[in-house]
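Every protein chain except one is present and positioned as in the full complex.
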Amino acid sequence: MSAKAKIGVLGASGYTGAELVRLLLRHPHVDIGLLTADRRAGKPMAEVFPQFAPFDLPTLQALDAVDWPALALDLVFCALPHGTTQEVISDLLKRAPAMKIVDLSADFRIADPAAYARWYGHPHGAVELQKKAVYGLTEIYRDKIKGAQLVANPGCYTTCAELALIPLLRGKAIDPDAIVIDAKSGMTGAGRAPREEMLFSEVSEGFHAYGVGNHRHMAELDQEFSLAAGRDVIASFTPHLVPMNRGIFSTIYVRGPKAAPEDLHAVLAKAYAGEPFVYVLPFGKLPQSRHVRGSNMTFMGVTADRASGRAIIVSTLDNLTKGASGQAVQNMNLMLGFPETAGLEQVAMFP
Amino acid sequence: MSAKAKIGVLGASGYTGAELVRLLLRHPHVDIGLLTADRRAGKPMAEVFPQFAPFDLPTLQALDAVDWPALALDLVFCALPHGTTQEVISDLLKRAPAMKIVDLSADFRIADPAAYARWYGHPHGAVELQKKAVYGLTEIYRDKIKGAQLVANPGCYTTCAELALIPLLRGKAIDPDAIVIDAKSGMTGAGRAPREEMLFSEVSEGFHAYGVGNHRHMAELDQEFSLAAGRDVIASFTPHLVPMNRGIFSTIYVRGPKAAPEDLHAVLAKAYAGEPFVYVLPFGKLPQSRHVRGSNMTFMGVTADRASGRAIIVSTLDNLTKGASGQAVQNMNLMLGFPETAGLEQVAMFP
Amino acid sequence: MSAKAKIGVLGASGYTGAELVRLLLRHPHVDIGLLTADRRAGKPMAEVFPQFAPFDLPTLQALDAVDWPALALDLVFCALPHGTTQEVISDLLKRAPAMKIVDLSADFRIADPAAYARWYGHPHGAVELQKKAVYGLTEIYRDKIKGAQLVANPGCYTTCAELALIPLLRGKAIDPDAIVIDAKSGMTGAGRAPREEMLFSEVSEGFHAYGVGNHRHMAELDQEFSLAAGRDVIASFTPHLVPMNRGIFSTIYVRGPKAAPEDLHAVLAKAYAGEPFVYVLPFGKLPQSRHVRGSNMTFMGVTADRASGRAIIVSTLDNLTKGASGQAVQNMNLMLGFPETAGLEQVAMFP
Partner (left out) sequence: MSAKAKIGVLGASGYTGAELVRLLLRHPHVDIGLLTADRRAGKPMAEVFPQFAPFDLPTLQALDAVDWPALALDLVFCALPHGTTQEVISDLLKRAPAMKIVDLSADFRIADPAAYARWYGHPHGAVELQKKAVYGLTEIYRDKIKGAQLVANPGCYTTCAELALIPLLRGKAIDPDAIVIDAKSGMTGAGRAPREEMLFSEVSEGFHAYGVGNHRHMAELDQEFSLAAGRDVIASFTPHLVPMNRGIFSTIYVRGPKAAPEDLHAVLAKAYAGEPFVYVLPFGKLPQSRHVRGSNMTFMGVTADRASGRAIIVSTLDNLTKGASGQAVQNMNLMLGFPETAGLEQVAMFP
């Protein structure tokens, strides 16, 4: 009991906050010591998410009212809106300089301040801190994450596409100039702040694309794909919304300059052999998003396109788990020296 | 490790089978030693439910081909279709006389053979065995279940309504002649065998009642309500289908002959104080089905109707978990001497 | 062309506004001369509802900016929020004293100012005007509607329940003290103004009750049921939300003091013989909400409950059509002397 780490969740009233609490409540090595939610400060967590009513959880409090030294947290998850997070974390580290942080916002994902400014429309507010941040795509940057104080947890779309494409780009197995990522997301990816286009009646019984040509996750894709390929890569990327709650499903069209589709499959199968949270299906089989729901798994499959020289890759994960809070816990496990799978053993829930 | 109990699931290719496997895979005290599915015999479980691909599970086999002595199972869950189960279990107990069994079908729920014959249209095929069966509504029959060899796991609708009404009927707190149960179920309650009326396009974007006036769960309700009241009780009960996967939601209209709505709430709050899987909301608050999804919890609430002397009770649970496989594991825990909550600690998954 | 009536829609950016436009665009005897939407003034209707892009429609304008005399409208539909409408209509009638109005808000539905004040928490702001308003339940008040200047279109829940129960109460066929209406609604009934509890992820994959014990539609039910019975009637009424867009589905539990369930069916079948928009199924059959979707139909069915002396009635309609805009057009047809079914012949769309 006394050996458990003490953890905080900043922004506990959103969906990624709730998912963190779901996972942390059953984590064998942590206790939840702090939950913040500015607009709901003073309320019990069960008022915001009634599924937690049977559990004993800290009352929601305002971020400004936190007594950091008294709490003596080991790590906080920062699930606050993009843009505001830079300031919050800078300030937090002044008050609690040894605090470890996993940030689920986009604020520390882009290493290059110029690229950040271009995509987000304003200069980065914590450039020095940015230099220390480690990009938290666990399977790719595991060693760096172990020693990091600040981990920038990747986006849901980007985790899904990058896990599939980074090994192929590193291995020069595909043409970097002919990548098409047609991505589909469940609605929880849009968060819990009410807007007309997120109402049930605007979303159900239909399908649409959004952010075409300028979705901010492109900045992450460009950064990681270019790093992996050793040259500039700009992929076509179109996000869509599916009338479902959870899931990212990416249909990825690639051309192997020399590599056959079977070779691409072999690259991925080798890259992820032994990984607990990435499962590569047998060649020719493609996964469904529902079969990873609620788990921290990424399922991916490779098949040949009938047009010669082309292959189709499908990668899928739960946007709230491996695409956000699950990967955040996975990173916490590395940062605090726990087994990487601790608290993440939930089996996918289908149906 | 060696101390783990060895468990079988008969009928693993249906939804309750999959839910049993989801729960048992993470149960600390059991190993899965057998999975049967006649029509899919010889296939890996991952072909039937791809979410299990990352796990090491027994290959599906035909029931007839099972070598019971060699397997030496401690307990089997029987998730086979209603009607066929009587014969299967009779036969099984001849081959493995000490086997413990939790039956998820309706075959052993009705204690009175005449009532069984009336509701099911044919005489019961194992009347002697029926006498030994214990009705597995855990919170009500916990002590009997501990010593049972054969537990008849209750239906999903009935668990939901009985947990709410049995304490009130036992306490003479409501009029037994004025009970209306308007029940709504998610689609997994209808099983996985394809029928036209279960297709996505027949179910989504609409709502309907079914089995009005003659749903077989009424036999269970009559039996348990009459037992609780000490006299014959026939409640109005109408099941409906909701375009969702999981959840039973019962809106129950009662009249308290003398008791005020607050008194009804007090009866339920007292009955379930300390129960790990029943949570009674504060008076005047009503639960939502989504907040118990994937968990073994029942949430219930009581509020006053504006018509004087009437109260409205809402009871909700996940039909695959507390309504079927979760309660089955809860019963197994009692039968095998494990902590009652073992393997059932999943927090509800919302959203 | 010149003989067509000129129609306005106040509040065209909400769902009932869109449904009015859908119907009016194909109405043979009207032209749409005005669409207002204060917050979207100056925008084309296609920006608010892209399905109308191929049609030639008036630009949205602010209500204050309308030049009533110049427009010379024959009738306006008022689809504005409850509470604000009294003032708007009082003011409108000062500027255009001969204007006919169908009001889709709740503002003029309650004849008794004291009842209005009790349910809505403030005194009625146009008591004189209220006296002239006719309650627009078409099949029941057809003759009065023909001569009305101001019609108060009923609520969706109330239309559904009242069409089923008024003939039975008028005929003394049921016990007025034992009515239970368990009502379920699709999400469009909640309107288009964004609130957290209407987000896709809050609504899908679950079921819940709301407004239990104090939903404002109860005021209408009390008024109309009491009128029909010739004495005070207070029915139990519980509204629920279904994860679907369109549809009201009411499961109604009644006791016939003397009448058998078959007699109740006969009363309804007789009451609605020849009605174009009410279809009574054969005795023992119950309708589904999806089979009236997009049409102006109400389907209703009566069956016996197994408890003797009780019957179950199901009534269902599309909340945006017969439950709001369709019935509004039906009333307009009467007020302007058109055939009652003009513009309302859409066949239900299933699947």
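Read from first to last, the chains carry the letters A, B and C; within each, the first residue is number 1.
Just so we're on the same page, contacts are C-beta pairs under 8 Å (C-beta built on N, C-alpha and C of every residue); 3 or more make two chains touch, one makes a residue touch a chain.
Treat the numbers as computed from the prediction; the structure is a model and nothing was measured.
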Among C:49, C:77, C:108 or C:225, the residue in touch with the chain that has been omitted: C:49
Candidate in contact with the missing chain, chosen from C:7, C:297, C:317 or C:342: C:297
Full-complex contact with the absent chain, from A:74, A:202, A:224 or A:340: A:202
Subunit C residues that touch the omitted chain in the full complex: 15, 18, 21-22, 25-26, 49-55, 188, 204-205, 245-246, 279, 281, 287-288, 290-295, 297, 299, 320, 345-351
Hidden partner interface residues of subunit B, rising order: 15, 187-188, 192, 194-196, 198-205, 243-245
Touch residues of subunit A, complete complex, unshown partner: 178, 180, 182, 184, 201-202, 204-209, 212-214, 218, 234-236, 238, 240, 242-247, 249, 251, 253, 286-291, 293, 303-307, 310, 312, 314, 316, 350-351
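Rule of thumb we're sticking to: only the chains that are shown with their structure count from here on.
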Furthest chain, CA centroid comparison against subunit C: A
Chain at the geometric heart of the assembly (C-alpha centres): B
Interchain centroid distance [CA atoms averaged], subunit A/subunit C, Å: 45
Cα-centroid distance, subunit A relative to subunit B, in whole angstrom: 36
Per-residue multi-chain contacts in subunit B, two or more chains: 204-205, 245-246, 287-288, 290-291, 293, 350-351
